[in-house]
Structures are given as structure tokens and as C-alpha cells.
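All protein chains but one are shown in place.
The block that comes next holds subunit A.
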């Protein structure tokens, strides 16, 4: 039984259909990536899992429980967490406060424990601990966004374009962390436009086009696939 099952999911933004009968699954301990061009519906799919927007039709099953239609705040307390597009850290709050918000519904002791874990993972955040989020660099903000998502100790981590707008060296660090998290037992669902990097670390991948899954295979096979190379990897 997979950890996350998305079955025939259709989502609309007003009259516009963004997802068309999408099905995919993410197994325990996997890194699964979803690649596709701008506007293919990648972010919509990720956010539909979080219940924002609510899907029109279809089933989302997380750890054998159907979560589609539940309020977002309920879904996000069930063991998954998200690093959304554009990071969306609380710019007016300090690193410490941002992290605390990530563990909002946990007790003080657990928050302290998770904070320690996150700071060990990102020593950079330790240096910036009392600094406001908005004053930090893009890479540091991305680390903070990932750290905040880890504060609830999720079993499934959803990442939306963590490499967007970052310097290559920072991107390399972020992907290292993603692999490390998987090795420690966190399941990862990664949405990326940087298809080459994403497919290189992924166990499996899906290709989304115009709101439909058009290809599904192992990360390696997709990297070698001619169509994928032409469309997403620049030849």
C-alpha cells in the first residue's frame, strides 16, 4: 500500500480545468518527482493534496485515509507538510518564530527537540536565529521554509520548486538535504522545473502536461527518455 495515492484527481480554478483525472502514488521512503513545464498544473496538484484548492473530483488517500475535502488545517496536521512555491516564510518574524509556527500544534518540548534537529541540519539558520526572515538571502529563506516544514516531523514532505531562483551551489546543498531527509526515513514528493536535478535523485517520476500525467517511470528511465530529454532537458 502506497503512502500517498492520488486517484483520478480533477481540479478547477473557477471555470478553468487545471488537472484532468490525474493519478499517481508515492511509496514509503521514496523520492517521487513531478516534472513539467510552466502552467502544466504541478503546483495545483501539490496544493490540491493540501486541500487548497479543493479538488472537484477524485480521491486523495494519505496513509489509508481519504483526505480530499477535509479542511486544510486538518490535512496539514495528519503527518504531511509543505514547502510551498515562493517559500512564503513569515518575513516580519524571526527565524525562531518561523520555526515555532511550523510546530504550532505540538507541545513546547517537541518544538525544542525539532528546533534542535532543524538547526543541526541547517547550521546557517543557527547564525540567523534572531534575525527577521525577510532580511535573509534567498537560499537562507529556502532553508528556513524547509526547516519550518520539518518542525512538525512530517512523514511525507511536499516540496514545490525548492531550487527556484537560487544559485547553483545553494541548489546543490538543498538537493543534498532532500536526499539526506529521505535516507533518514522521510518520504518526499518533489515538484520541479529543474527536471535534470530532480530526476537524478528521484526513485520515480511523473511528467505532467496540460493537467494530465503523460509519462511515468523510474527517475533513471525518464532521464534517458528521448521525449523527456527534448522537452525538459534541453536536448
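Here, a contact is a pair of C-beta atoms (placed from the backbone, for glycine too) under 8 Å apart; a residue touches a chain by one contact, two chains touch by 3 or more; residues count from 1.
The definition used in the following text is that contacts and distances are computed from a predicted model.
According to its UniProt record, the chain left out of view corresponds to "High-affinity branched-chain amino acid ABC transporter permease LivH" among "Peptide/nickel transport system ATP-binding protein", "Anti-anti-sigma factor", "High-affinity branched-chain amino acid ABC transporter permease LivH" or "Sodium:proton antiporter".
Of the candidate positions A:57, A:88, A:126 or A:230, contact with the unshown chain belongs to A:88.
Residue A:76 is the one among A:6, A:40 or A:76 that touches the chain not shown. Within subunit A, the residues in touch with the undisplayed chain are 50, 52, 72-74, 76-77, 81-82, 84, 88, 90-93, 97, 100-102, 104-105, 148, 152.
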